[in-house]
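Have a look at this one.
With one protein chain removed, the remaining protein chains of the complex are shown where they sit.
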Amino acid sequence: MMTRSACRLSLAAVLAASVALPAMAQNTITGDTVGPANAPKTLTFRMTTDGPRNNDPDVAEGYGKLFREYVARHPGWKVELQMMSGDIGQEQARMLEQAKSGNAPDCAAVDSFVLPLFKKAGVLQSFSPYFKKEEIEQLFPFIREGITGTDGQIYAWWWSTDLRVLYRNKKVIAEAPQTWDDTRKAALASVKEGMEGILFNGGRFEGTTFDWLANFWAQGGKLVDDAGKPIFGEGENRAKFIKAVNYYRDLVESGAAPKRVATIGNYDDFNAAAAAGTTALFVGGNWQLAQLKSTLEAEDFANWTFSMLPGPTGAERSTGTGGWTVASLSKDPAKVEMCANLAREIYMGPANALQEQLPTRADLYDKYPVFATEANKAFAAALKVGQARPGAPVYPEISNQIQIMMGKVLTGSQPTEAAVDDAFKASMDAFKRL
Amino acid sequence: MPPAIASSAVPRAAALPNRRQRPRVAPWLMPLILVLGLFYLYPVLDVFRLALTRATLLGGDEGYTVSTLTQTLARPELPGILGVTALFTLASVFSQQLLGLAIALVVVRGEKRRLFGTTIVRTTALIAWVVPGIAGGIIWKMLFNEAPFGGLNSILRLMGAAPVQWLSDPDLVMWSVVISNVWRGTAFSMVVMYAALKAIDPVLYEAAAVDGASAPQRLMHVTLPQLRSAILVNMILITIQTLNTFDAIISLTGGGPGRSTEVLSLYTFNVVFRNYDLAGGAVLSILMLVISLGLALVYAAFLPKGEDR
Partner (left out) sequence: MSAKTRERIGDLFSYLFMLATFVFFAWPLLWLLSLALRTRKEVFLGVSRFIPKAPTLENFAMILSSDKFAGYLWNALKLSCLSALGCLIVALPAAYAFSRFRFRGKGAWMMALLSVQMISPLVIMVPLYRYMASIGLTDSHFGATMVYIALAVPMVTWILKGTIDGIPAALDEAAMIDGCNRLGVFLRVVLPLSTPGIASAFIISVIGGWSQFLVPFLLITKESLTPIGVGIFQYAGTQNDSSIQLLAAACLVSVVPAIVAFLALQRLILGALTAGAVKG
């Protein structure tokens, strides 16, 4: 049978190729461990693709070098690498379970927005003894707040951050929209030129909540109070919340945004639309500038630029900031210290420069030349109005409810006020259960 | 002639008197009981225990209470979720069963008539089954993408038809999800139906041919009656699978827009992994057990009598 032998052949090829091809570069880390195999002490590190397993060979090689240097500086240690999957919900559940049965990695990458949960579950060890006061004080205030526990100790090192901006095609939309009103007008003008209008995340996706929240925060709205209790559906906050939801609703209903925004749950969709030339305006993340640059032809890319997210007025602005941290789950102080060293020596600075991921300390922007570009300066400036998601354990459910609400509102299946009240009630129920 | 027929002539009565002492069942079931008992029973029982606590993934209160049970079942969104689940399960199970049977029938016919391409068709359906769930999600997302350049909409545009709101129309989105699930799951039914078709005694068809039965008559009077229990068992199995499926949905729509495609298993996932509400998740999974069991019993009632030999 043709197919059968063909398959056999290709399987053979798979196996042969994987044996035959040598490792590509000398610094690339191939095995599970970095460092001498007979090193008496082992630090297990669970990481994302922000590490030696990055899919870009240059970045992987860069990280390989950093990890090797790190191990060389700490004789007697080796690092055992573990990969984590992209599903943050499952990943954090696994890590919590493993921490409880004593099988958690010693050191791990933790998404900044699940940090509050890990802090609440009491699985993280304090990093305060291992970081100098000056180092901590250099951090942006929202970063410092994010990693500090109720006891004033820091429980993770937040090394990279990101933010949301409004991308536009200058040829279609010359002026950067400053207000919601400007945005709608600009989007409608682009529709007249055959575009889809403004694109943003509106599906069941964390980005939907996160990108939109800037509109709520810009008015000074608050999702939760200091005790972590949801308050967005009460009093003044409710009015601000509804106003911000109606801004999105109105974009769709006026035709300034296509109906399909209710299905978008992926930043890559914006790159695709920009490349296909069907949009001239979208709400995206700072990392997309590099992606646009590599995707678009040079003369097309020259037309694209970005500006701060518009607010209800030109003066009321905000943007959501996220990013990754490194934290330790080990009970062994020596390993906690090694984890802190790893965060400092690999991630606090060198990794930012390697991947052009925005640092969380103001001084690092001057230290590394890659951040001296106009674009990175503009991102750094926009970070000043940055706001992180609230460090409350109920936040993931609030986010889930906002996504559900957004779906109902953007497809017009429920009036805004009712949808917002439903979301608030469900969030309160979840809060009571926690 | 296959041995089955050759030997059915042996008088049944002869075997009865001396051989029909009760055979001992236990040794035959022992391996099954051991494996399930050692590796799976405890976690299953623990789910029932958890349903009576307020346990969360963050640790917390392990005291016993029935409040989780009552509160979870009284959640306002639950009826809507169950409605969505019913529609999704019904549509998926029937489409998978029908399509799986149809492919198996055509493939068997094709093999008999030595038609070209039967292996290709079978293998393609199978690849769809083996492809990891995440890939299925990515591909169908591209196909259903509603941008002017979306996979299906660009074809529609080429043919001069209006674009379809595959995923953003709350009434249509369920059917898109069902299509992607049928794409992924049909191969299972195909394999089961294929094996069952192959096991039908050829003599029955020879007899039908002697009687001058047409192809539709052969299908109605020979094939389908012979497949009856295989079909019902397959329906039971795919119903259970479909009720537990959520990876196709989570990567295609995430349950949206709103809650239009949030089935019970996806809801359970959200309760456990977003709310960290382990006890609530345990209650929901028991609810799922009750539903599955009810449906299985309904199907089983249609199984041919005499099964309880």
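A and B are the chain letters, set down in written order, and residue numbers restart from 1 in every chain.
The criterion applied here is as follows: a residue touches a chain if its C-beta (ideal position, glycine included) is under 8 Å from a C-beta of that chain, and two chains touch if they have at least 3 such contacts.
This structure is a prediction, so every number in the text was calculated from the model and none was measured.
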Given that one chain is not shown, which residue among A:E196, A:D269, A:E337 or A:D422 touches it?
A:D269
Touching the left-out chain: which of B:L73, B:L90, B:L156 or B:A199?
B:A199
Suppose we count only contacts with the excluded chain; which residues of subunit B make the list?
1-8, 10, 12, 14-15, 19, 22-23, 25, 27-29, 31-32, 35-36, 38-40, 42-44, 46-47, 50, 57, 99, 102-103, 106, 109-111, 113, 115, 117-136, 138-140, 142-143, 145, 147, 149-151, 183, 188, 191-192, 194-196, 198-199, 202, 215, 229-230, 233, 236-237, 240, 243-244, 247, 265, 268-269, 272, 278, 281-282, 284-286, 288-289, 292-293, 296-297, 300, 307-309
Could you list which residues of subunit A touch the chain missing from the display?
1, 3-4, 7-8, 10-11, 13-15, 17-19, 21, 23-24, 30-32, 46, 48-50, 53-56, 59, 81-83, 85-87, 90, 93-94, 97-98, 100-101, 103, 105, 162, 207, 267-269, 271-273, 275-276, 278, 285, 287, 291-292, 294-295, 355, 357
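Following the convention adopted for this analysis, only the chains that are shown with their structure count from here on.
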Distance between chain centroids, defined by C-alpha means - subunit A, subunit B (Å):
37
Contact footprint of subunit A on subunit B as seen in their complex
54, 56-59, 71, 75-77, 119-120, 123, 141, 144-149, 165, 167-170, 253-260, 269-270, 272-277, 280
Footprint of subunit B on subunit A - complex, ascending:
1, 3, 89-90, 93, 96-97, 100, 117, 120-122, 196, 202-205, 258-263, 265-266, 269, 272-273, 276, 278, 393, 396-397, 400, 403-405, 407-408, 410-411, 413-414, 426, 429-430, 433-434
